[in-house]
Structure formats: C-alpha cells, structure tokens
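All protein chains but one are shown in place.
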Amino acid sequence: MLLHHSTWQEVDDYLTRSKAIVIPIGSTEQHGPTGLIGTDALCPEIISHEAQKDADILVGPTFNVGCAQHHLGFAGSMTLRPSTMIAAIHDWVSSLAVHGFERVLFFNGHGGNIATINAAFSEIYADRSLAGEASNRGPVKCKLDNWWDYKPVMDMCMKTYGKGHGSHATPSEVAVTQWAYPDSIKTAEVSPTIAPNGRFTDAEDYRNKFPDGRMGSDPTLANPEDGGKLVALSVTGLKSSFETFAAS
Amino acid sequence: MLLHHSTWQEVDDYLTRSKAIVIPIGSTEQHGPTGLIGTDALCPEIISHEAQKDADILVGPTFNVGCAQHHLGFAGSMTLRPSTMIAAIHDWVSSLAVHGFERVLFFNGHGGNIATINAAFSEIYADRSLAGEASNRGPVKCKLDNWWDYKPVMDMCMKTYGKGHGSHATPSEVAVTQWAYPDSIKTAEVSPTIAPNGRFTDAEDYRNKFPDGRMGSDPTLANPEDGGKLVALSVTGLKSSFETFAAS
Amino acid sequence: MLLHHSTWQEVDDYLTRSKAIVIPIGSTEQHGPTGLIGTDALCPEIISHEAQKDADILVGPTFNVGCAQHHLGFAGSMTLRPSTMIAAIHDWVSSLAVHGFERVLFFNGHGGNIATINAAFSEIYADRSLAGEASNRGPVKCKLDNWWDYKPVMDMCMKTYGKGHGSHATPSEVAVTQWAYPDSIKTAEVSPTIAPNGRFTDAEDYRNKFPDGRMGSDPTLANPEDGGKLVALSVTGLKSSFETFAAS
Amino acid sequence: MLLHHSTWQEVDDYLTRSKAIVIPIGSTEQHGPTGLIGTDALCPEIISHEAQKDADILVGPTFNVGCAQHHLGFAGSMTLRPSTMIAAIHDWVSSLAVHGFERVLFFNGHGGNIATINAAFSEIYADRSLAGEASNRGPVKCKLDNWWDYKPVMDMCMKTYGKGHGSHATPSEVAVTQWAYPDSIKTAEVSPTIAPNGRFTDAEDYRNKFPDGRMGSDPTLANPEDGGKLVALSVTGLKSSFETFAAS
Amino acid sequence: MLLHHSTWQEVDDYLTRSKAIVIPIGSTEQHGPTGLIGTDALCPEIISHEAQKDADILVGPTFNVGCAQHHLGFAGSMTLRPSTMIAAIHDWVSSLAVHGFERVLFFNGHGGNIATINAAFSEIYADRSLAGEASNRGPVKCKLDNWWDYKPVMDMCMKTYGKGHGSHATPSEVAVTQWAYPDSIKTAEVSPTIAPNGRFTDAEDYRNKFPDGRMGSDPTLANPEDGGKLVALSVTGLKSSFETFAAS
Partner (left out) sequence: MLLHHSTWQEVDDYLTRSKAIVIPIGSTEQHGPTGLIGTDALCPEIISHEAQKDADILVGPTFNVGCAQHHLGFAGSMTLRPSTMIAAIHDWVSSLAVHGFERVLFFNGHGGNIATINAAFSEIYADRSLAGEASNRGPVKCKLDNWWDYKPVMDMCMKTYGKGHGSHATPSEVAVTQWAYPDSIKTAEVSPTIAPNGRFTDAEDYRNKFPDGRMGSDPTLANPEDGGKLVALSVTGLKSSFETFAAS
C-alpha cells in the first residue's frame, strides 16, 4: 500500500491494523559513468514498492535528496546540509505521529545518510526525553535499514562481484536500477576496471581522488537479471524486518 | 531528460546546452474521499515527466512533502514547517548553482506551498543581495509555475467542472492522477455533492469545516480521459514557460 | 486604542471586550525619487491609527522592517531574511496569545511581505496542528489585509492614476504619506514618466531593471488631498474587516 | 534626518557626509499602573528624533519589540526570544552595511535588552572574525547607548526622584513619554508608594513579586516638564556620543 | 561533589538534599604573553572544585569554549557564536531540569560571556513565560556569578595590582592558574608594562589595538601565592552565594 496512492480513509483503515510505516530514503548524486544520479533514492523506492505488493506494508513518499556534499564536484548532485535534513526528518516523523504512527522504518539507499539519519532520530527522541509527560508528541520509535545490509543481499554481492563491488557506484545498486528501468541502462568504458578506494572530505577532495565518481567498484559487472535477484532478496529482508519492528 | 535517470556526464552535456532545470514540487496530504494523498506531488511530476519526453528539458527529483499543516487532521497527511521547507529549497537551489544551473523552475502542485516557495526565493536572493560580489553563490534565478495556472488549463477546468471545481480535491487534479495511475482510481459517494468552501487556520479548524477533506469541489466529476487532456494542456504551458525562462 | 499608548490595565479591560488586535506591518525600502523609505510601514500605521480613533480597535506596534532584499541596491533599504521574519512574527503572535488574544490582523503595506507573512501563519498554525491538545499555545487565528486591497481603495487608485499607478512607489502610497507628513513631501523630475515594469530577483537585478527604484508608476501624480481620501477609504475597509474577523 | 522620511537619494547624499546611523531600540511591555506599554521604545524614539532636528544625524526605524519575557504576565507585553532578536539585529546591521554604513549606534530604552544587543554585536563581529578577508560583509562597528546613562541624565534622575526612581516604570521614563504624548498621561494610585525591588526569572515569578508591574519606583513623581528636561539632557548626550562614534 | 566523578545514584541522593548545581563556564582564548589560553575556563573550574571539597555543592562539567570572537586574531583562541552558545546553555539547563534541578549557578570566568549567558537565561525563561502551564519544562532558575566579582576578591585585586590589574590577561587570573598549575607558569617581558585599554569590535580590530593580547594589565605582577589567596577569597564568595541561591 503506497501512501501516495491511497486516500485518507484507507490510511485510517490501515492504522486499525498497524502503526508502522516505511519511508524510502536516499540521495541524488552522481554514481559514476554508468550509474544513475537517482540510484540511491531509486533502490529503496523500487524495493519497498515491490515489498508492499503482497504484504500489508504502508510505504510513504521517498525522501530523495540526502547528504551528498562530497559529490557536488559532479554535475547533477544535490545535497541537504545535515542540519536541514535533521529538521526535515523531524517534521516527517512528527507529522506521522499525529496520526498515531508509532514505528517509522527508514529504508535507506545511501551510506552517506546513515550518520545524519541517526542524528535525526536522537533529535526526535530528545524532545520526549527532555519533556517527559509534557511532551508535544507521543513516543514514536524509528529504525534505519539499509537495503543492502540484509545478509542474503550482501552475500550475493560478495559472491557475484567480489572485490569489484566497492563502496560507491557499486554493481549491485546499478543492477537494481537496471532491472527496474531497463530503458535507462547506460554503458561506458571504465578505467581502471576497479576504481580506487579511500577516505574523502569535501567535494573538491572527492573529485580529485575519484575522478570518474566511482569508489572501489566495477559497475560494468551489473546486469538487470542480477538486479532482479537482489531486489527479491532485499524485499524478503525488508518484509521480515518490518514485521518484527511493527510488532516490537 | 530526468535527472534521476541520467549520469553526471549526461548532465555535464546538458549544461552545455542549457542552464535551466525543472523541479516538480508538491505535497503529501489528504485529497478527500477519492483523491490520492500524493495528488499534489504526483500532478507536477506526471506533467513535467511528460514534458521532457520530446523537449530538451531536465527534470529534477520531486519535492514531495510541502506545507500541509492544515491537513494533519486527516490520516496520512505530512508537512514541513515553512522554516524547514525554506532551508531545504535553499539547499536544493544552492546545490544546483554549484554546477552552473542559473534558472530553476519550481513546477508546483499545491496552493498551500506558494507562499513558502516565494519566501524561499527571497531567502536565496537575500544571500546575494546582502553579500554582493563577496557572495558564496552565483546569481541563480528561480520561478514558480502552478501546473493549473496556464490559461488553457484553467479554461478547461472552468468549462468542464464549473462551480464543482472548487479549491481542494478538485476534479482536475483527481483526473490527472486517474489518467496516470488508472489502477489507483477510487470511488466514493460524497455528500454534499459540492463541498463547502471558506477560510481555515490549523488542522483542527480545517477538519471541523471540511469534514471529508474537500473544499468547494465535486471530485466525482473526474475521469481519466479529461485528465489526459489536462496533462496535455499543462505540458504545452510548461514547455513554453520553460523555454522563455531558460532564455531570459 | 494604541497598545503603545496604553497601560496593561487598559489592555486587560480591552480583553474583556475583544480578543482581536491589529498589527501594522510594512517595510523600510526605497520608494523611488519622491517616495519615503518608510512608505510601506507608514501607510498601514497611518491608516490603522486613524481607524482606532473612533472605533474600539487595539493597534499594536508597527512591524517596520520586512522582506526587501531586492531593494538593497538603493541606499537606506533594510531587510529581514524571510526565516528571521517568520521567527519574529511567531514570537509576536505567541506573546499576544499569552494574554488571550485570539485574532491577530496583520495590516500590511508591502507586497513583498505577503508570501513571508503567510508562511509565518503556517509556521504558527503548525505548532498546534502537530501537537494538538499538548500544544504550548492556544488556537490563535491570524489574517492578512493589504491596505490597498479593499475594493473602494483600489477603485480610486485605478480611476485616479490609471496606468500610472504601477506596482512600486505608486502615487497612492506616496499620497498617503504626503497627507500624513506634509513636511516631508519630496519633489523630483522622473524619466520616463511611467517607470518600466517586470520581474526581478535579487538587488543587483532590480537596480539594473529599475534604475530610479520605481516599478511601473508615476508617483508625481500624488497629492496630499488624494492621500487623505485613500486613508479614509482604507480606514472604512479596515474597520469592517476587523469587526468581521473579531467576531469570527 | 529620519530614514523613514527620506528618499534613497537623500541617504546617498548623507553617506557622502557620514557613515553613521542611530537605531532607536526598545521594548513593548507593561510599565506599571501609569506607564505606557510602549515606554521603552518611545523614549529612545522621542529623544533621537529630537536630536536629529538640528544635527546631521540619520535616525533609522525603531526596533520596538525586544526582550520582555518576564513581563508576559501583564497584558499587552510582547517579546522576542533572544535568538530571534539576535537574528533580526544581524539582518538590520547587515542591510545597513550593504550601503556603506560603518557605524551603527543602537540607542536603547530597555535594560532587559542590553545583554541580547551585546550578544548580537558579537554574533555580527564573529562573521568577520571567522572569515577574515573572505567575509561577506565589511567591518561595520556597533555601539550601545542607553538613553538614561549619560551622566547629566542620571544625575537629574537621582536628584529629582531619589529612591523613588527605581528600576522599572521609573518616573523618568514616564516623564519623557508624558512630555511627548501629553494626551496619553495616565493617573492611578499606587500602593506601596515605592514598589518592591529584587531579582526575577520568568513571567510568573515577576508577576508574583511585582504585582502592579513596577520595580522599586514611584512613577507618580513624573511630570511632563521634567520629561522635557530629561529629553534635552539625553539629546545632548546622544549628539556628543554620535559625533565621537562617527569619527572613530 | 563533582558530577563527573559521581554515579547517578549519588546524584539521586544529592537531589534529596539540594536542587542546586554549579556550572563553571569560561572561554578558550589568548591571555597575553604569559597567560594560559584556558585561563577563563580554568579559573572558575579551579575555584568551584576547591569550593566543593568541604561543602555540599555539586559542580557540573566546565563549559569551556565561550564567546571569544574578538580574540581570534591570536592563535589558539576558539569561539562559539552567541546563538550557538544560547542553544547549548539551553540544552544543558533543560537536561538538568529533567532531574529536578531548580537552581543552576553559572560560575563564570570571562567577561565576554556575560551578555550571552544572560541572553541564554532569557531564552530559557521565555519557554515558560510563553507556554505557562503547558510548558515542557519546570520553572528552573539560573544565576550568573563572576569569580572575581565577590567584593573581597576585587578588593584584593585593586589593592595588590592597582592600575596594573586591567581588564584582560589580568595578574589576578594569571595568578589563579599559576597557583593551580605551577608547572605551566610562563614568563615573558612585556612592553609597555601596562597594556593599552579601550573598546574593540572584531578580531582584526582587537589585534590592531592590543598587539600582545593584553588589555590594560601587567600580568607579570602575578605570583602563585597571591593566586592561592584569590582562590580562597572567591571560594568563600561562591559558597555563600550558592547557599543563598539554593535556599531562594
């Protein structure tokens, strides 16, 4: 059940069955020569939309611009400052809490978001920890799952791509978008085959170290079929995680 | 050309042809008994995605949660505080300016966003007005178009729906989503046929005055065919507006 | 009754009769070769102070610096960032709500303030929409009236000034200040007689397009007598609007 | 020369003679049984407007709502949060700096503002201290004068009112407003003759300790004639202070 | 009793005896050729830690970076913006209020902090003044003591150092740190013997006027023995002030 495709009465009905919701959250940033700029938002959107097709899971809108300051050296990348992102997540969760949602699972597609999402959770919890019974909001709980972090997903990544998986513009995320958007498959020659890896700070530093945008990956290994398999594995993980979280 | 379905090199190429981009912007809020909660984000997304199919227009990610505090009395509605929305739009535009974008057209689907989007534009311009040559950002210009405000669109709305058009959960916006998402067409009996109209303040006030969420409208007049016509009219308006703006 | 010229006991008494207050709100910005920099704050102040002379209306302090970033290319113009203005209006209204005021009518003199004032109203309402019964503030309602927007006022402007009325440094607002401050009437030759009109973004852009500060207007048409008539018409509009709002 | 009663060209001319400006700053808060709620804004406004009548001093708009949270227990009092006030002062000064103003003298009427005004100065200076040559703003200097702090003013207060002067709703400030607004002179019996004095925290605490709003004062000692003398003494102090500051 | 060296059960016990706590607060900024950069944080820390040795006083962590933008022209100086400092003090006090602390005595070592600390107190009180019974926090009271402001301390400073005491990098504060940290005593020749005094704005202005960092002082007068005496005098002042405040 997609929030955007539902009426308010349908959400009212859903709330009689469950107080939990999934929010896909990603980023809008370069993904190397063959990866789509929307990859990190598209992957959790694709997977969560699949998951709700045969499970009673409500999926909210996709939070599609995240923390990507380090990618601003590449055209099309967009970022929120972490302080803005915290404020926005705070507002999203506070809105959902008004309706009685008590469990919000952020289903994430971008490693660079993890710190700020967790900081946002603390910001939200702090309201109630500081105010106690006088709080303006009920005790909503949040959870962060990365779509690639369920063990079968990561196992397949390691087995299929090995050391070419890397950490940015990975073949797995490219494969997921290829499966979902076959008309948007891009091809390019990459050199070196496996991109360099390492630490980075700001956009200039990132571009200097990773000139085509990839980090440690060979995204040419991606194909739509494997993408479909990864989606299926992650869907299973999400369903299970959601069920446990909703019942917690 | 969709930013989310492009690579950074493709955006680099686009920037040699144009410094302009469209950002669909809407809201996640109840739309009466038959309207989708995502209506205000979906309409500008649908129309702008259509527009870029045969025109050289770059469309960015959809800003999908806006100013909807007055709808929080209905399940599923989500809001940003205006101050949060200003910060987020500021970050989006500042990111695009890094890459050399100089014209950002916000293509809007929600009347309740207009004030805050315009306030955000002033916030962005103020940086440069206060700093002059010492500004941290180049002189990017922003524009706000509402998808329904092109004259042929509004003419068709008035002619087709007359006094049943109203101002929230209108048959025109419902029709657009019906055309794009025929599997999500909802039916319901509404009473009175045309909802009441009037002013409102907060969520409790809104719910008291507009008990099923509609304002002044009879959304049961909507059908997918008319939705398709409205999309086509708005696409024409957007293409023309974008071309003029990009050349300004 | 002017808040600034009253004691707290007099306000206590007023609150037994009415829960409504008027806040004049304007801007401090250039108004062309003959307009006063304070015009947009002075006009609503002049009119609201007149209105309270023979009606039981409480008028608060004038909010005298507003959104005027686009005028910073002309000496003496001052601006708040919209985010600052939202915070300030929030504090003003929250203060008034402590005393039991439930209706705050912002009587506005500057078109550039409209978006931000409306955004501020949403920010205020959002507190209560998000917190419901746990809100830290009672359900105060706000309203925005522009002094020139009452129909008889605008009719006189159109009839008296025609196409020379324009949209900034208009003869009507200049006339109002001439009537109230005859010692500060300025004269200058303007060329062209009617200034250019159009869109603008930041201060540099505005100054380039409107080199003497006027937009679309011929302020030399102003005289104090017409100013007095405009004040009288707007006073009537304000009294009526206030009465209706207070009773709503 | 009043900024609000000047044109931008007149300010341009002024800037060829001086880079200094006066900003009257006060508060909107209860002033006991006979004091006006606007007292703290009116006093610096009255005095600075007098001062510019025969001296080349530019006086800007009055910053009329300040830090008065402790007075919110009395009807009509209004406050900014200190963080809001800092943001607003920052914007005012930044605006003036755009035009080349280099000296901003805040002429203050409220003891409760002093801490926050000084904090705002540090906030403004910190921009440049942290950015150095890369600063977005030139090196503007700010100064705070309280209208009552010039020695001859305080001498007259002590001599005229003695221990009845107190610290809030003082006869001196009441006298200044009586001189300027003789139609708004209020009378009341006060008991005890001299109000209690002491420390306070929030609004509830203040109201409990100072039930009629006065602190340590007997404002019934005020009369318009003394008010006129105090204005004259403070005008002299302001002129001298401004001249020195402008030349610094 | 040091909060940092206690367990939560020990604090629970303390709260049965007292609702008051001391927070040492200072700054990290240059203190001339012989003064330690930590002087302003170390002095209140040293004195408050001494005071709790034989009195039932709970001392919290030291707030060690304060308002020091004007010292940024000298290596090692660090500052918070006043708005950041207000937010941080707000959070510290709000945290303590959760546990039932009702009196928070900020024991200060830096004149440049005074304005912002007082502004922070107003910010904290404003929460409750604006919300009344609906406040999210109980009515905590705050107090600011400067370690040097107890009369016997200042008397000794004047008697011992005379006009060489000055206002920054004073022999008294240097002496206190010499007594506590004899291994960190620094020596240098200073010229002129007594540094210049005066007003300042930003870091560049300060460095220009006070080239070795001192203001009006001759810190070579300091010795550890006098430091010990000053500590003892200030300890007595703090104990007495705390006792009175806790009982208020």
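Per-chain residue numbering starts at 1, and chain names A, B, C, D and E are given in the order in which the chains are listed.
Operating definition for what follows: a residue touches a chain if its C-beta (ideal position, glycine included) is under 8 Å from a C-beta of that chain, and two chains touch if they have at least 3 such contacts.
Predicted model only: the values in this text are computed from it and were never measured.
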Q: From the touch rule at the top of the page, work out which displayed chains the omitted chain touches.
A: A, B, D, E
Q. For the full complex, which residue in A:Ala87, A:Met215 or A:Leu230 touches the chain that was left out?
A. A:Ala87
Q | From E:Ser48, E:Thr62 or E:Asn118, residue that would touch the chain that is not displayed | A | E:Thr62
(Q) For chain B, which positions touch the chain that isn't shown here? (A) 94-95, 98, 134-137
Q. In the full complex, which residues of chain E touch the absent chain?
A. 2-9, 11-12, 15, 28, 30-38, 41-42, 60-62, 64-65, 72, 74-81, 83-84, 87-88, 90-92, 95-96, 98-100, 181, 184, 186, 188, 203, 213
Q: Could you list which residues of chain D touch the chain missing from the display?
A: 129-132, 134-136
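The rule is short, and it goes like this: only the chains that are shown with their structure count from here on.
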Q. Between chain C and chain E, which partner chains are common?
A. A, D
Q. Counting C-beta pairs in contact, does A-C beat C-D or the other way around?
A. C-D
Q) With chain centres set to the mean of the C-alpha atoms, which chain is at the far end from chain D? A) A
Q.
How big is the rotation, 0 to 180°, that puts the C-alpha atoms of chain A on those of chain E, in steps of 5?
A. 120
**Q.** Whole-Å separation of chain centres (CA-atom averages), chain C against chain D
**A.** 24
(Q) Using mean CA coordinates as chain centres, what's the gap between chain B and chain D in Å? (A) 46
Q. Using the touch rule from the top of the page, what residues of chain D touch 2 or more other chains?
A. 72, 79, 81, 83, 87, 95, 98, 203
Q) So what shape is it, when you link every pair of chains that touch: line, ring, star, complete or other? A) other
**Q.** Set of all touching chain pairs, with the criterion as stated earlier
**A.** A-B, A-C, A-E, B-C, B-D, C-D, C-E, D-E
